[in-house]
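A single protein chain has been omitted from the complex, and every remaining protein chain is retained in its original position.
Lettered A, B and C in written order, each chain numbered from 1.
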Amino acid sequence: METNKSFFSQNKAYILVSLGFMALTYWYFWLATIFDLNYVYQFILSIFQGDISGQLVPLEDMNRYQQMEAGVFGPRYDTIAPEITRAFEERQELLPYVFAVEFVAFTIAFIFLGRKKAVISKPDDTVLVYSLFQRVVLLLNIVIMIYLFITGFSITFGNITGGGAIAYFMRWTHEIVGLGWIPIWLILTVIAFKDHKFFKRPSGKLWNKIFLRGKYKPMYRINYYAYVAFGFLLALSGFLLWFIFPTAENYVHVIQFRRLMLFMHFMASAVISFFIFETIYSYVIAVKGYLPGLITGRLPREYLEELRPDVLVEMEKENN
Amino acid sequence: MSDYYARMKFYCDEQRCIQCDGCSVACAEAHELPVGISRRKVITLNEGIEGKEFSTSVACMHCTDAPCEQVCPVDCFYIREDGIVLHDKDVCIGCGYCLFACPFGAPQFPQDGAFGTKGAMDKCTMCAGGPEETNSAKERELYGQNRIAEGKVPVCAAMCSTKALLVGDSEDVSRVYRERVAARGHGVLSAPYGWDTAYGNK
Amino acid sequence: MANTWGYGAMTNSLGDIQNTKAIIIFGANPAVNHPVGFQHFLKAKERNNAKIIVIDPRMTKTAAKADLYAQIRPGTDIPFMYGMLHIIFKNGWHDQKFMDARVYGMDEIKEEAKKWNPEKVADVTGVPADKLIQITRLYAKSTPGTLVWAMGLTQHSIGSSNTRLAPILQLALGNLGVEGGGCNILRGHDNVQGATDMCCLSHTLPGYYGLSKGSWGYFAKSWGVDYEWLKGRFKSEEMMGEKGFTLARWYAGVLAGKPGEDKIKNAGTNLKALVVLGNGITAIAQQAKVKEALDNLELIVLADPFLNEGAILTDKQNDVFVLPAATQFETSGSVTATNRAAQWRNKVIDPLYESKTDHDIIFELAKRLGFYDELTKGMLLKDDPKTAKPVKVKDEFQWPEDATDEIARTIKTIGLTGWTAERLKKHSENWHMFDEVSGRGHGPMKGEYYGLPWPCWTTEHSGSPILYNINRSVAEGGMGFRNRFGLEREGVNLLAEKGSAPKGSANKDGYPEINAENIEEVLGITLTAKEKSLIGKNWKVDTSGIIAQKCMEQGMAPYGNAKARAIVWTFPDRIPLHREPLHSPRQDLTKDYPAYEDKPNHYRVDTQYISKQTEKDWSKEFPINLVTGRLVNMNGAGVETRASKYLAKLTPEMFCDINPGLAANHGIRDGAMMWVHSPEGTKIKVKAKYSHSVSEDRVFLPYHFAGYFQGEDRTGNFPQGTKPYASGESANTVTNYGYDIVTQIPETKGGLCRIEKA
Partner (left out) sequence: METNTKNALSSKVGRRSFLRMAAIAGAFGATSAFATSNVTRKATEEEIKNPFPGSKLIKTICTSCSVGCGVIAEVQNGVWVRQEVAQDHPISLGGHCCKGADMIDLVRSEVRLKYPMVKENGQWKRISWDTALDRITKKLESLRKEDGPDSTMFLGSAKFGTEQAYYFRKFAAMYGTNNIDHQARI
């Protein structure tokens, strides 16, 4: 390690990204949303205490009229629901802009950074980098994510599809496929943390088939961490939305919680889209020749020597 | 008749409701709903506490600015001129946003998809069917009876055992309720519950 | 109640409750059990600012709409009512004029009431003294007031005393025979009143005719059969006059002879066969015994639209027959509502599947048993006006019209003469022409009350919507109390005093019931020789209709005009006295208020009272009061209602209402399973449901479930495709021993139990 670098330059990527997030969070929660922040804060606290009903004031302490509203219609309609309505409307209008911005950002990155290329002279001299298991996980992740995005958008932009049988089919497969994504996300979590310094990596053949090799650059790591974090929110909220089935009986007890979950789902999906694009960009566009390797599992040795020497180093360590 | 259009409303008089569940069962039976669907439900609060227990029945309130109609991504809702909020099940994709937006928990979802996913939304139609041809077999299958088209009262209010549940033109509902309140002369809520949310401060 | 003033039925009607100023409800929960009837209660509240007072061990849905509510200890209604009477007499709120003119034996009640001062009542009943005073003041000051009760009063070992004291309370206040007053008993099933009037009962014949030789003779004549033949069908003439087993205790007839079982007296034989038509035998107390009895029978026949759960309860392997009976919508006939009014139930569709109507099953059985012709002959007969004797008028009967007419010409005691099929049909067809409150008809139905509430003396009579109302003429449904208990007792006149006859009566005073001898004298008329030859012995058996006809002309009721009586000298207690339940949580009170002496041959079974009560200190081992009751979505044993998916959904499983405080003491969480043990050694496993409607010393069980037995799932015994949508433990597995001294109604509303976490 070089020691003359400052703390900032060492952790530039992390600091910039987290500052960006802080700005985004501030803008979103304090300027853009209309829900009752204080209520949501109290509500989340009460969730951690095991009460998901959102009824923060005991029914006994309310007057008859308030009791009726809370007991029949669920607690505090005016806190989260208007935000859901608004967020939903705005997603339809704003999301295209967000994507346009992201697209532009990546295009600029492409123009300025260009495409990395490895000079391959011996295409047959390949190394097995990804086990079948890893390939399946990584590819499934991409495919499922893309499908979830498309089907998710088919709901959000339902005014374009106009509803009907196909949109209905896409909506319910969104739920099923989303369920299927949860284990994928779990594995990716393990993969993402594999080179963390507190994480003691086990050795052995089987493990090599599971864990990815190599050391990540900060941006890759951020990508993974963010993916894990927002993936967690998405998976959790999506699962709970599916698991807590809305019926007349449980309505009052869970509606506020489900609203919160939906809100979380909206938020996390908007954020994660950036990292998905990042992943795709880095897999497919930024580097040439990576995608075929991801499919077959084998990459030319020269490719690795030029672009990912860390992987080779690690492999040699294993062989010794 | 003048060109005045009725504004159809429900109101449940909680001083009369005794949670006999007549309305909810009548509704389920009349429209032959699947067991998981409760277009109308009856709730008792403070059960067993002397002087505080009361019951009420709730279904779709057929709001003026129906939030469900606002959030529906596929615009399957439509509001008739008499104020009845209806929706088109063929268009509905079962996403459930209407449930999040509804202040009253009216939208119901059958659990009929694979892995227990939600089916197309179902809710109180005020016995007015749906966009299909009136009184056709398809309409009956999807939305239940169209009693309004037959000139009949919605079945829940008609079968209410204590006549707690009122339905009809808003003027008439409030007249009936006003009469009762005047007769009782005590113990009246400051405003009918849910009306602000459903119909604005009118 | 019949022993107080003549008829044991609701005196007024549901619509008439709208006229009342105060409603006091003892042991009834109309908001749950009669929701549609309760609409009239609520309307009374709006129309008249009527006050609703509820006295119940549980804070029911009815109590939620009440102005005053008293949580009473089960089985202590008599002290409570005496407490009320104590205050009423002390303050002079009673109606002395009414009592003098129309009630006998009130002095003894006054003496007894003196003993029950509010403090003592508070100690026994658990209702605070000031609450009692508040309730009494409100009720006594608001007249007319109506008193409503149901199973909460009757299902006690002192049920018959309860149901006597309640009318006495009304008599003391003069709340009887007026609009908005009366004793309104809410019956359970749709045709309890009708079936009871027809006396599917072991101690009477249809129309409450007794089992005496005279009654049998009258019915033999009316059925067109030979009395000797009928007698020959019985084992002996003596057995004809013996009361039979009851629904409550038939199992004793099977189990007798086994160690520990009560002795029976049943013509030297045990019960060997059971034929059940539409009766949920899983709703009978002491289910464990019922199961044992079913196991020991030689033949079980169960005819029901749905599978009678007796069939899955029993372990009997052979000779259990289940027959598909049709529902009542697949047949027609009349049905009597709780207010004694009949309605015609039209057939909606033909019986579905292979099901047969109940009467078809009866007829088919009779055919094979060889008395079909005798059984159905009554329908072919008609009273010949010339001879006043039934003669055959047709060869084929038309069900049910001919049966209705047969009943009309036979049953005189409760005045069913006017209930011809034609009239009843006309009423139901024109039900829109009747008033909601008074039941009066208008338009073509003018001059008649809806459903012709009995007594409907003649085929022109209007029906009597309010019993014992002397402010109306007899022709419009007025009457005095029935003369049933003699003319005088211990030197006191039992007939009504001067000036208390119904409006327009030729005889302004009290008069005895009319018979062939006294008719001319009492009515003040002379009969022609022909009439004299035709007339029956008395009004109850007068098939000529002359007595009823002449009485109507003179504005007099055929059954006389007498006093109601507060003293029933034939009962074990002359006046109603408090006695602690057999299983009392207050053992200290059982010495002062002991149960009755044991009663031998009580409906053919020796029945224990005091020996059960003193067997041991029950409350030590079983400290919790057990209350059973109904749910709004269920009916009876729940066989029909649990077979509906929408109704079953409302309460998908058996539960036990338990106070959170009590539950916490036993470590039972809301929704957890718990055991309820009974002194009988039985137990059930149910789901705990936290509810504040019960206090900490009692639990509530709904009695509509079956399918499980003492923790064992027996639903596997259902034949394919007959399992209802909900099953659960039956509350009657843990109800206690105890039967009423007069009617043998089981004491399901005042038992003890012990609970523990499962």
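Methods note: a residue touches a chain if its C-beta (ideal position, glycine included) is under 8 Å from a C-beta of that chain, and two chains touch if they have at least 3 such contacts.
What you are looking at is a predicted structure, and each value in this text was computed from that prediction instead of being measured.
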**Message:** If I consider the whole complex, including the chain that's not displayed, which of C:N12, C:Q170, C:N279 or C:N659 touches that chain?
**Reply:** C:N279
**Prompt:** Among the options B:A59, B:A106 or B:A128, which residue touches the chain absent from this view?
**Reply:** B:A128
**Request:** May I ask which residue of C:A2, C:C200 or C:A664 touches the chain that does not appear here?
**Result:** C:C200
**Fill in**
Residues on chain B facing the left-out chain by the touch rule are 1, 4-6, 20-26, 29-30, 65, 69-70, 75, 77-82, 86, 88, 128, 131, 134-135, 140, 145-146, 148-153, 155, 157-163, 166-169, 171-173, 176
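Keep in mind that, in the parts below, only the chains that are shown with their structure count from here on.
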**Request:** Would you mind pulling out the distance in Å between where the CA atoms of chain B average out and where those of chain C do?
**Result:** 40
**Prompt:** Can you list the residues of chain B that touch 2 or more other chains?
**Reply:** 46, 54
**Complete:** The answer for chain C against chain B in the complex is residues 31-32, 35-36, 38-39, 42, 45-47, 49, 59, 61-65, 69, 632-633, 645-647, 649-650, 691-694
**Contact footprint of chain C on chain B as seen in their complex** = 15-16, 18-22, 25, 28-29, 35, 44, 46-50, 53-55, 161-163, 180, 183-185
**Prompt:** Once bound in the complex, which stretches of chain A touch chain B?
**Reply:** 59-60, 64-65, 67-69, 71-74, 77, 81, 84-85, 88-89, 92, 154-159, 161-165, 167-168, 170-172, 175-176, 179, 241-242, 245-249, 251-252, 255, 258-259, 262
